[in-house]
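Have a look at the structure that comes next, please.
Not every chain is included here, but those present sit where they belong.
Naming follows writing order (A and B), and every chain is counted from residue 1.
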Amino acid sequence: MYHNEMKIEFPSKSQNEAFARVVVAAFASQLDPTIEELSDVKTAVSEAVTNAIIHGYENSSGTVTIKCSIDGNKLTVEVIDFGKGIEDVELARQPLYTSRPELERSGMGFTVMETFMDTLEVESQIGKGTRVIMTKSFKSV
Amino acid sequence: MGEIKRFIRDDGIIKVSRNMKETAKKVKIAKEKLVKEYGREVTIEEISKELSITSEDIVLSLESLNAPEYLYDTIHQ
């Protein structure tokens, strides 16, 4: 079975969100996706990276790590921060829940990740950080 | 106009950001054409063959439509 992987690290600056999205999309392009499939992955990555930057590090400086792997036709993307962590992951994953309504976020980030990817896992520890693990299988057309 | 364009090209000062957007437009057009032809969704690889542009460059060009304000010109703003 075909396997490949990569890991990338960058500082938690908002302009690196677009960069992260392209890197994951370029890596995923090995799976010969459609533009729509690729756009789904990019949307999910954007949400996870934005969360790491604005919630995990609260816009202070920190490092965001993304690990990607391909096994057969399945892509796994992990977005990791070493920021403040999430107290109640179940609550955070509820549609429309946001801890920072003042930022005019929609509270739909996790819901978007769930919708655009096949699976979503969230591991978090207060003061240690958060790891979001998403997978998506690509159907060859 | 044509002459000005040629002059700019010869000088090698065409910005990637502008070129990427043109590529992205070509990608969209090629995609529509192939979808009609095959009657199904088409993959990046198929578009890549049609346009003779690498999949990686297609990925980069598509980003230029999404969020030019992030990927380009960050330091010139």
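Everything below uses one rule, namely that contacts are C-beta pairs under 8 Å (C-beta built on N, C-alpha and C of every residue); 3 or more make two chains touch, one makes a residue touch a chain.
Only a predicted model underlies this, so the values are computations on that prediction, with no experimental measurement involved.
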Unique chains shown once each; full-complex copy numbers are A x2, B x1
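Keep this in mind: only the chains that are shown with their structure count from here on.
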For chain A and chain B, let me know how many angstrom lie between their CA-based centres, rounded off.
25
Can you check the complex and tell me which residues of chain B touch chain A?
27, 31, 40-45, 47, 55-56, 58-60, 62-63, 66-67, 70-71, 74
Which chain A residues qualify as touching chain B in the complex?
14-15, 17-19, 21-22, 25-26, 29, 32-36, 38-39, 42, 140-141
